[in-house]
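A protein chain is absent from this complex, but the other protein chains hold their places.
Presenting chain A:
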Amino acid sequence: MRKISLIERVRRFGYGGIDVMAVFGRSALFLFHALLGRGGIGGGFGLLVKQLHSVGVMSLVIIVVSGVFIGMVLALQGFNILSSYGSEQAVGQMVALTLLRELGPVVTALLFAGRAGSALTAEIGNMKSTEQLSSLEMIGVDPLKYIIAPRLWAGFISLPVLTMIFSVVGIWGGSWVAVDWLGVYEGSYWSNMQNSVTFVDDVLNGVIKSIVFAFVVTWIAVFQGYDCEPTSEGISRATTKTVVYASLAVLGLDFILTALMFGDF
């Protein structure tokens, strides 16, 4: 094995750094052109509706099912812990606050990255490797406008909607377990929740979180597809990257957003 000189190591480190910065720059330019370049979404409303269907509506099943189960588990766990303090009527408030502030936005974003993000990456990556994107460009159609922009907007719109549905369904699932099964009094389940949950601090902050996550996850997914190597391995690598990067970004951003919103700085 040849010994690598120190200066060579520094050079490789610098090369990697430039590479990372170049990716950031490309993705920022990409986002800018797709959202603001040359007059919004091409093909008008129809393309957006089609993408909303494949990104949003098709993700509904997994979101609703996991929402119900997460709400049920939260109620069950919360009941077990709270009943040892004799305050099991606070279970509604616990379920609602946990879902609205943290689990709703985060879990929905993670599921969305796995369900819709990976599909977006694979679809666009396949379009690239079969040279559909370059042929669109050849006939004078801007792929950023007709392919990318509708998908970006569909992601931005779908994820907040899915998050709200997730929270509602989770709270409903929690009430199902707590009230109908474990026998918490229904009135105290809801009134404790209403006393402690505030619309601006809890509901709106959760929605703001989900809007940020929607932006990041969709951006990563679409850019990884657009930027992937046009080969089978390239597409598979890009899809993996989408899920990994999007999940890490969501979890990291969640900490920062929580610190800003609830940290009392």
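The criterion applied here is as follows: a residue touches a chain if its C-beta (ideal position, glycine included) is under 8 Å from a C-beta of that chain, and two chains touch if they have at least 3 such contacts; residues count from 1.
One rule holds in what follows: contacts and distances are computed from a predicted model.
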{"item": "Which of \"Response regulator receiver domain-containing protein\", \"Glutamyl-tRNA(Gln) amidotransferase subunit A\", \"Organic solvent ABC transporter substrate-binding protein\" or \"peptidylprolyl isomerase\" matches, in UniProt, the chain that is not displayed", "value": "\"Organic solvent ABC transporter substrate-binding protein\""}
{"item": "Selected from A:4, A:20, A:36 or A:57 as touching the chain missing from the view", "value": "A:57"}
{"item": "Options A:80, A:135, A:195 or A:232, residue touching the unrepresented chain", "value": "A:195"}
{"item": "Which of A:164, A:179 or A:212 contacts the chain that the document leaves out", "value": "A:164"}
{"item": "Sites on chain A contacted by the missing partner chain, in the whole complex", "value": "46, 49-50, 52-53, 56-57, 60, 85-87, 96, 100, 157-158, 160-162, 164-165, 167-168, 171, 190-191, 193-199, 202-203, 207"}
